[in-house]
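One chain of protein is taken out of this complex; the other chains stay put.
Let's look at chain A:
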Amino acid sequence: GKNEYDLLIIGGGSGGLACAKEAAKFGRKVAVLDYVEPSPQGTKWGLGGTCVNVGCIPKKLMHQAALLGSAIKDAQHYGWNIAQPVHHTWSVMAQAVQNYVKSLNWGHRVQLQDKKVKYFNMKGSFSDPHTIRGLTKAGKETIVTAENIVIATGGRPKYPMHIAGALEYGITSDDLFWLKESPGKTLTPFVFNVSLECAGFLTGIGLETTVMMRSIPLRGFDQQMASLVTEHMESYGTKFLKRCFPTKVEKTESNRLQVTWKNTDLRTEITDSFDTVMWAVGRAPDTETLNLETVGVKTNSETGKIIVDASEATSVPHIYAVGDITEGRPELTPTAIAAGKLLAQRLFGQSSELMDYDNVPTTVFTPLEYGCVGLSEEAAVQCYGSDNIEVYHAYYKPLEFTVAERDAAQCYMKMVCLRERDQRILGLHFIGPNAGEVIQGFALGIKCGATYPQLMKTIGIHPTCAEEITKLHITKGSGLDATVTGC
């Protein structure tokens, strides 16, 4: 018979909701299935996906809480008299953040309703290419059919299952933002941006925090910038255990966690106790219970992610995928949203515009933020050869740091350009306050094919940090001191 819905989306996160709302604009019959499997520690949340509930949003808010801690210190230099002691209460912050997230869950429910998108709080799996079996928490089953199906189930944090005690005693970012009590002395092993960002704000609100890393931080990012970021974190108070990896986690009599780890260089074994161990060893695509094999949707054998083409189509006609679940795409909310919207426009709006995944800007919200767009220096060298690129760079000091007597040793920026005639900008990297705000506009410029001369013709806004980008003129190759001086 006829399919019930024009479009069914499994997964109510950034990509799924954007696709649903866009499709509804074309008067289509749309349904969204969203279900959150509780974390091993029992944490669950409402509609909106990772970003809203256990990602970007709570992360940035807690990062802001930490930044405000620094602001309190700065304020005293600027003449504000604040009686000591100053201390931070986790539960006040957590409550406020959780309340805001819940308002977003509510907002999404209302939006779907307004746009006449049907919402099922059910876990979906394929029965056949046009049929989804939805299961509620209580086990009640509903069958839904659709002409087109979009998989947007995202990912969930992985656990290092080979480490004894990892699952029973550790938490992940899925749990951190929903903790009612302070995590206390925390260890975050391995180093994806999530763990650095979390370690950063935990340190900022006054908790003793340790990051453990086996090899390099922020893999995939420009490594010079990654080192500056971690250097700053070290001077900021986060402890780093480098070249180490944990071997087991046990519970002590006093209900703390005892972690044993090995140092690969010194070949020693060390133990210490913590209140919380937060794993950040990467995310696994949420495809296990989808029953993809039944319908033949192909996944990457290594990553488990769904393979899609440039139009977000899977190996099965009428089945698509967007967001973190897709192979080879950046795991970012804005790309998921854009991809979801464009997909809906192509399916129902006679558009043929494909998603452009090039030059997607991003920001790591560590205590000293790192924003970037385009190629890292090493990727540019690999792609074009070091003889064909020029790197302009500068160390600068934000004006606001002067009176606050803050160290700006890691405030740094660099621009990677092609050497050839037009000197097109391949990549821009910025470490400093408000890095995301700084980089966004330049990402637009790069989308327009910005060249070094065009940037140099742009007048700076004074006094800001961003203006230093328009003044970059010292090259790495020259070996000259790249510290900005004067007004």
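Here is the rule we use: a contact is a pair of C-beta atoms (placed from the backbone, for glycine too) under 8 Å apart; a residue touches a chain by one contact, two chains touch by 3 or more; residues count from 1.
Criterion: contacts and distances are computed from a predicted model.
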{"item": "UniProt protein name of the chain not shown, from \"Presenilin\", \"Exostosin-like 1\", \"Thioredoxin reductase 1, cytoplasmic\" or \"Proteasome subunit beta\"", "value": "\"Thioredoxin reductase 1, cytoplasmic\""}
{"item": "Selected residue (touches chain absent from view) among A:296, A:385, A:460 or A:477", "value": "A:460"}
{"item": "Chain not shown: contacting residue from A:217, A:340 or A:361", "value": "A:361"}
{"item": "Touch criterion as defined above, residue of A:318, A:447 or A:476 at the omitted chain", "value": "A:447"}
{"item": "Contacts of chain A with the absent chain, listed as residue ranges", "value": "51, 56-57, 60-61, 64-65, 68-69, 71-72, 74-75, 77-94, 96-97, 100, 205, 332-335, 338, 356, 360-363, 371, 399-400, 402-403, 434, 436-445, 447-451, 454-455, 457-467, 469-470, 485-487"}
